[in-house]
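Attaching a single structure in structure tokens format; questions to follow.
Removed: one protein chain of the complex. Kept in place: all other protein chains.
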Amino acid sequence: MEQAQYEKGIRQFAQMVGQENIEALRQQFAALSSDFERYVMGFVGGEIWSRPNLDLKTRSLCSIAILAALGRTNALELNVKMALNNGATKMEIIEVFFQVAIYAGFAAAWDGLTKADTVFREMQIK
Amino acid sequence: MEQAQYEKGIRQFAQMVGQENIEALRQQFAALSSDFERYVMGFVGGEIWSRPNLDLKTRSLCSIAILAALGRTNALELNVKMALNNGATKMEIIEVFFQVAIYAGFAAAWDGLTKADTVFREMQIK
Amino acid sequence: MEQAQYEKGIRQFAQMVGQENIEALRQQFAALSSDFERYVMGFVGGEIWSRPNLDLKTRSLCSIAILAALGRTNALELNVKMALNNGATKMEIIEVFFQVAIYAGFAAAWDGLTKADTVFREMQIK
Amino acid sequence: MEQAQYEKGIRQFAQMVGQENIEALRQQFAALSSDFERYVMGFVGGEIWSRPNLDLKTRSLCSIAILAALGRTNALELNVKMALNNGATKMEIIEVFFQVAIYAGFAAAWDGLTKADTVFREMQIK
Amino acid sequence: MEQAQYEKGIRQFAQMVGQENIEALRQQFAALSSDFERYVMGFVGGEIWSRPNLDLKTRSLCSIAILAALGRTNALELNVKMALNNGATKMEIIEVFFQVAIYAGFAAAWDGLTKADTVFREMQIK
Partner (left out) sequence: MEQAQYEKGIRQFAQMVGQENIEALRQQFAALSSDFERYVMGFVGGEIWSRPNLDLKTRSLCSIAILAALGRTNALELNVKMALNNGATKMEIIEVFFQVAIYAGFAAAWDGLTKADTVFREMQIK
């Protein structure tokens, strides 16, 4: 992972999680594996999330849809937070779970909405 | 499934697959089970796809994301077609598969892009 | 979601979770999204669970099988409880996990049995 | 895999696929791997399918539910055939896919019903 | 499940989890279902894990890959522990999650690495 790419990704994630949270997020990844942190920042953030053609809000909603369908816990929580920073409202995020309900089942929507709800409460989103 | 709801769903799907294709689609479902056709039209179409809060294009892109993540063949093909009718460009649809690549893996993105590509060719989308 | 359908679903779920638990269940769903609660009651309960052709016990066992295979937490817990109310014995519920073991893997069966066991203990089922 | 167990499983599967089809099924597995054939017959058939506590029809319906939820092609086809031999009607098998629709999504139900429909046509089940 | 096969499996698992932990593991399974414990020991351990053709370390790494891809919690934790006993280093186990990241997505890798990390800390693996 090239350094310029890595730094681009850190700036991308900082924009999406808030400048005040980026260090904690990086440390959370780095505590698991320093290379994992570099790939998440440099590739996930610096290559994919920073691409053109689709705005950040739409990327966020699609990501929430994928993660709820697959039942991925950590990334779903992070992506609900990032979606709010990327301009999605609570109402729009909840709306995604109705698409999840029809195409991945009500059970996936229920688990995902429960996780999203904890984020809304934690961030005091009404 | 109430009749008014069912007919609302048929109109919703007719808008998304094209008036000239709705009968064939309904017959495809009804050949499997007439009740299945009624639920797909009345609930999936008449309740969920016709909801406010999120535009049809965004719903389409989220649906493609879910279906590619889960590897659902028939519904992915239909949803790529509907996404084009709902105003998404080929470029935007392809972009969704990059979010699929990072959150559901490159293998899911590859299978999904392959299916989407057959739709683009069939519909002569450049 | 039509009102009559919605109320039919509430009655259906009340039968399956016990009249004394239906309000808490509805509030759990409504706290996530009031529309989600309406769809779960009206469509999942009022349309599908209230269908003929398959008895409630068999529907419950099939649902447990699906939810264990997909690793859906909230709905698996609820469906184990409903299965007991729908006439399935602890022995029959456990038996489903052997089908899960061969067709979805021992790992899915283990996670599912662990969740089911917490329900059996909570409900003091021997 | 002990010989007695293996032979017990062959008899179990012969009952479920029909005596006239058991050799072809065994050869299909053995062409992939002779040990795979022994485990499928001896463990899947001889240990699990031959267990008490749940009748063969209910086991079949639960298995179809799992396989449709996970999108497993070969085993879903085989299990629809075995379900018919185990006493399930076409109507009951289709009914399982409505539980799949609510808990694993309409997309899984659609793919599964499509596969089941090819079996019904092949076996001329009305 | 034949007695000799069952005992062979217990010895196999005892080797992989440590002689001092085998009773607790068996009791954990048996508390869910005594037959489940017999199948896990006798078939998973006595038939599959004790096969030739692939060393235990490679089997462990493949198993971790599968379990992380599917998000199976209990079995992933156990298999990380067994991998260490089967000769895999922490570095090699972490490396598997990079293959998970590309083929099952970064979200599956994140959830899996988080679970693996709790095992490394519990076992004081640096």
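Going in written order, the chains are labelled A, B, C, D and E, and every chain counts its residues from 1.
Throughout what follows, contacts are C-beta pairs under 8 Å (C-beta built on N, C-alpha and C of every residue); 3 or more make two chains touch, one makes a residue touch a chain.
Small disclaimer: the values here were computed from a predicted structure and weren't measured.
Across the entire complex, contacts from the unshown chain go to A, B, C, D, E.
Only one residue from A:Gln5, A:Asn21, A:Asn85 or A:Thr114 touches the chain missing from this view: A:Gln5. Across the entire complex, the residue among B:Phe13, B:Tyr39 or B:Phe98 in touch with the chain not shown is B:Phe98.
Those residues of subunit C that touch the chain absent from the view are 101-108.
If you put the missing chain back, the residues of subunit B touching it would be 71, 94, 97-98, 101, 105-111, 113-114, 116-117. Not every partner is drawn; the one left out touches subunit A at residues 1-2, 5, 35, 39, 43, 47, 51.
Criterion: only the chains that are shown with their structure count from here on.
The chains in contact with subunit A as well as with subunit C are B, D, E. A repeat of the A-C interface exists among A-D, A-E or D-E; more than half of the contact pairs are identical by residue number at A-E. The mean-CA centres of subunit C and subunit D are about 24 angstrom from one another, to the nearest whole unit. Rounded to whole angstrom units, the spacing between the C-alpha centres of subunit C and subunit E is 30.
Taken residue by residue, subunit A touches two or more other chains at 44, 66-67, 70-72, 75, 94, 98, 101-108, whereas all remaining positions touch fewer. Arrangement of the chains shown, judged by which pairs touch: all-to-all, with no pair of chains left without contact.
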